[in-house]
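Please see the structure below; I have some questions.
With one protein chain removed, the remaining protein chains of the complex are shown where they sit.
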């Protein structure tokens, strides 16, 4: 993971783009890339989209990950521990015995 | 990275949620989490948001990464090579000598 | 407003596109158009974006409105009363005496 983040930051530094990348604008760009990913599914069933657009899905997903890792890096967030901590929080919000096999949200009544 | 993805998938399997996670609905959820991340910056400057909301930023970013890795896993996409391949494509679209120090998009005139 | 919505629906009917427009896919498309609108502001200050991209802003905003009105039409939602009812709800969540001159959300502590 560290090696990957270093490559991403090197890509940015070679272009001297850090100056444009404040966290708010990175969050905007991350949203835009997530939408481009979603666009590969527009007007299609999930199966149709995967069959027609798998390469594009991979590329857009990579862009989402690249911006995510830039933002984490700039804010001093360790990606791995952020994920592990969030999984623990999600496990508390969604205990197995209450949420197994249901897509209900924790804010929705049983 | 593999270890992290295994933990994410184990979290899902314990809750038997794979049945709801077709790629299109995962892409929707990824977009929603990206928006929740962006929401931590709403009506604030970048600095104000980071000062007020760093913990929330970390949590929302983790959710973005969790859905990204689930989607990659389900589609057989290797996260690391997807990122490295996309960095190469981006490097072709944005050669250093033409794009150093500019936020211009490759689709915009010089 | 009714006249406008009729024109939008006529545009769709001429192309026989109603068959693709279930509400979920319309909501996806509305999100994608909102992102295209936001993209006109990417890496720019608000002023820079308005100066450089006002025509694109107008076009993307129109697409957001077109999908909004299609979705309202298909679900039997009257746009005008939906807005008036929501303004009333927002007025209850944000009473003038407590929220005048502050960008605080109603969920945030004073």
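The first chain written gets the first letter, and so on, giving A, B and C; residue counts start at 1 in each chain.
Just so it is clear, a residue touches a chain if its C-beta (ideal position, glycine included) is under 8 Å from a C-beta of that chain, and two chains touch if they have at least 3 such contacts.
Bear in mind that the values here come from a model prediction, so they are computed numbers and not experimental data.
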* **For the chain not depicted, the shown chains it touches** => A, B, C
* **Given B:8, B:38 or B:79, the one touching the chain that is not displayed** => B:38
* Structure fact -> Hidden partner sits against subunit C at residues 1, 4, 7-8, 11, 14-17, 19-20, 22-25, 27-28, 30-31, 33-35, 37-38, 40-41, 44-46, 49-50, 54, 57-59, 61-66, 68, 71-72, 75, 77, 79-80, 82-87, 89-91, 94, 96, 99-101, 103
* Contacts of subunit A with the missing chain: which residues? -> 28, 31, 43-44, 103
* Structure fact -> Residues on subunit B facing the left-out chain by the touch rule are 20, 25, 28-29, 31-32, 35-36, 38-39, 41-43
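To be clear about the criterion, only the chains that are shown with their structure count from here on.
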* Asked: When subunit A meets its copy subunit B, do both sides use mostly the same residue numbers (more than half shared) or mostly different ones?
  -> same
* Asked: So how far apart, in whole Å, are subunit A and subunit C when each is placed at the average of its C-alpha atoms?
  -> 25
* Asked: Could you state the distance in Å from the CA-based centre of subunit A to that of subunit B?
  -> 2
* **Sequence positions of subunit C contacting 2 or more other chains** => 28, 31, 43
